[in-house]
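With one protein chain held back, the other chains of the complex are shown just where they sit.
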Amino acid sequence: MSKINMGNFFEDFSIGQKIVHPLPRTISEGDVSLYIAFTGSRFALHSSDVVAKEMGYDKRPIDDILMFHLTFGKSVQDISLNAIANLGYAEMAFPNPVYVGDTVSMTSTVIGLKENSNGKSGVVYVHSIGVNQNGAVVLDFKRWVMVHKKDHSTLSGVNEVPTFAKTTPISQINIPTIKCVNTDSTGGKYFFEDYIEGERLDHPEGITVDNSDHTLATKLYQNNAKVHFNDHMMKSTPMGQRLMYGGIIISMARAISFNGLQNAQWVCAINSGAHANPTYAGDTIYAYTEILEKIEVNRNDIGLLRVRTIGLKNQTAKETPNPKGEDGKYLPNVVLDLDYTIVIPKKVTEKK
Amino acid sequence: MSKINMGNFFEDFSIGQKIVHPLPRTISEGDVSLYIAFTGSRFALHSSDVVAKEMGYDKRPIDDILMFHLTFGKSVQDISLNAIANLGYAEMAFPNPVYVGDTVSMTSTVIGLKENSNGKSGVVYVHSIGVNQNGAVVLDFKRWVMVHKKDHSTLSGVNEVPTFAKTTPISQINIPTIKCVNTDSTGGKYFFEDYIEGERLDHPEGITVDNSDHTLATKLYQNNAKVHFNDHMMKSTPMGQRLMYGGIIISMARAISFNGLQNAQWVCAINSGAHANPTYAGDTIYAYTEILEKIEVNRNDIGLLRVRTIGLKNQTAKETPNPKGEDGKYLPNVVLDLDYTIVIPKKVTEKK
Partner (left out) sequence: MSKINMGNFFEDFSIGQKIVHPLPRTISEGDVSLYIAFTGSRFALHSSDVVAKEMGYDKRPIDDILMFHLTFGKSVQDISLNAIANLGYAEMAFPNPVYVGDTVSMTSTVIGLKENSNGKSGVVYVHSIGVNQNGAVVLDFKRWVMVHKKDHSTLSGVNEVPTFAKTTPISQINIPTIKCVNTDSTGGKYFFEDYIEGERLDHPEGITVDNSDHTLATKLYQNNAKVHFNDHMMKSTPMGQRLMYGGIIISMARAISFNGLQNAQWVCAINSGAHANPTYAGDTIYAYTEILEKIEVNRNDIGLLRVRTIGLKNQTAKETPNPKGEDGKYLPNVVLDLDYTIVIPKKVTEKK
């Protein structure tokens, strides 16, 4: 039998099956610097130990989206190596901060299976949990992918589809009590109280992504989905070139959202997301953010903002009144529609 | 009012105004490795703890130009985001070494304002001081930029222009006493005594810079000037493409100057500089250096060399007898004219 791991096919999954993803990853200062180089991210909490200490941390925590990529990347070879499409994710929570030196790993449980009627493929639903070296949960989410079947001639008829909450239930916010926010350091003077439901922030920056950028990032995350870094193979597909990993766009959009959300330095949950159109090397990413909902938690220092960030390619936020056309479909320059919840301090924390 | 920071315009500045730049930055080992990857820099003091200890340091300090980029980058969003042109800098000093783990931040004071007679723009002069987490000054300089006015119809007539010293006054040299220079480690056998005023060093190496290289670097420095990484926007300008951040060229020229100046591992001051022509992805950078002046300080172990490094694109040093034509203007392949002062040990420090 071949020793080569060709990934799992639809028939390899069963309800309740638990998969331990290999390659626990120790996060280093090198990963942090590379993430800033990839995205230009400027959130002060992740850039400065001095700022982190002033706010109430022992040292600067890792950017949540970087942690997501390093943890999520582990699951690709078991779950989505033979994916036809990554269909969606839901109920994604970031329960605990992660620091340089921490080692993250992930396990998944199969929670749903739905064979397609053509017999050629099926949808696999998994619940994935990432932990640090002490077992504390750092990432918790559900996702579903369409994968190939090995045998197209036999139908199992399996059809167990889980349901998901529309937004991630917020059970715990393990962020230290915020002692002080120095707006001279964070670069933004707006707090929880300043935002209004329905408000829209047109972030002015656009960042172009090139082939070396996005392939270096995807390899750093040890995400081995071939479509992202095998140009030879992709040339014979309709795309004709390497497809950018969707997580790159989440990172770029989040980094671009700094201008207007400077003090919202934590991602608490991702409620849902769509990669509306593919992105390729040479595309310039823009973004805008809508404030969907202001959420009070049982804390005096912080509140939550549920927001929607629209990622765009080669079209500015100002040029994009709406991400969808009259037919309800995403317009061709829209590349990301992300519904997520961020933490932002209240005015009481402002350094006088 | 919009929460988006669109940067400052000419009317937003006033003489004596103090600006605290956001985003204090903790410097990490990742930044150091990336800097070597960007430039190929080979100065041994910054590459090796063993060499640094032998010379008299506790550990390897950060390359001065890397420190400059990480500190300077902070000021872009407040000073030069709406700059029409970065006109010059003067009296730049690097008073104290910086190490991995240090956090640098910067403040600027407006020291001059000169409205242009067309009413559309003006020149802003600032004095910027970068400090580490203990308040020790690590970077001190003056620069002037031309920025847009918001209101073109009203003239204020402001015209306060500071004067600058031709070379940076050297007030303090906070370099440890150099115990020992092992030329087997540094790769160069020449000391202060070996250089001659008027001598010219044609550095043989040329290094090509690509889009991913220079945009990764500029993003790492959190320099958010759009011209450097927004290709979509730049395509509609006469340049037609992303303009390389001028600091990239300073870094490349300094790294290339290694061959001939191997023991001059410290930048003490930048006296003046001109970015004579723009550089773009695909350009190959060459450089040569002239020894302008040998300066004795009150130390037995080190002396100073005031030097001029000419950075070139797509033309070797040997092919460039003079950076300027008969009309006194820079020739089209000249991209940098940098007058700066470096520290170099004396022969007494040579390891026998």
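Labels A and B are assigned to the chains in the order they are written; within every chain, residues are numbered from 1.
Throughout what follows, a residue touches a chain if its C-beta (ideal position, glycine included) is under 8 Å from a C-beta of that chain, and two chains touch if they have at least 3 such contacts.
Keep in mind the model is a prediction, meaning the values are calculated, not measured.
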- Message: In the whole complex, not just what's shown, which of B:D49, B:E160, B:E197 or B:E296 touches the removed chain?
- Response: B:D49
- For the full complex, which residue in B:G240, B:G282 or B:G325 touches the chain that was left out? B:G282
- Among B:G7, B:G30 or B:G311, residue touching the chain not depicted: B:G30
- Message: Could you pull out which residues of chain A are in touch with the chain that's been left out?
- Response: 2-6, 20, 22-26, 28-31, 33-34, 77, 101, 103, 105, 133, 210-213, 215-220, 222, 224, 226, 229-233, 242
- Footprint left on chain B by the chain that the document does not show: 28-34, 36-40, 42, 44, 47-51, 60, 183-188, 190, 194, 201-208, 210-213, 216, 259-262, 282, 284, 314
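Note that only the chains that are shown with their structure count from here on.
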- Would you kindly tell me how far, in whole Å, the mean C-alpha position of chain B lies from that of chain A? 36
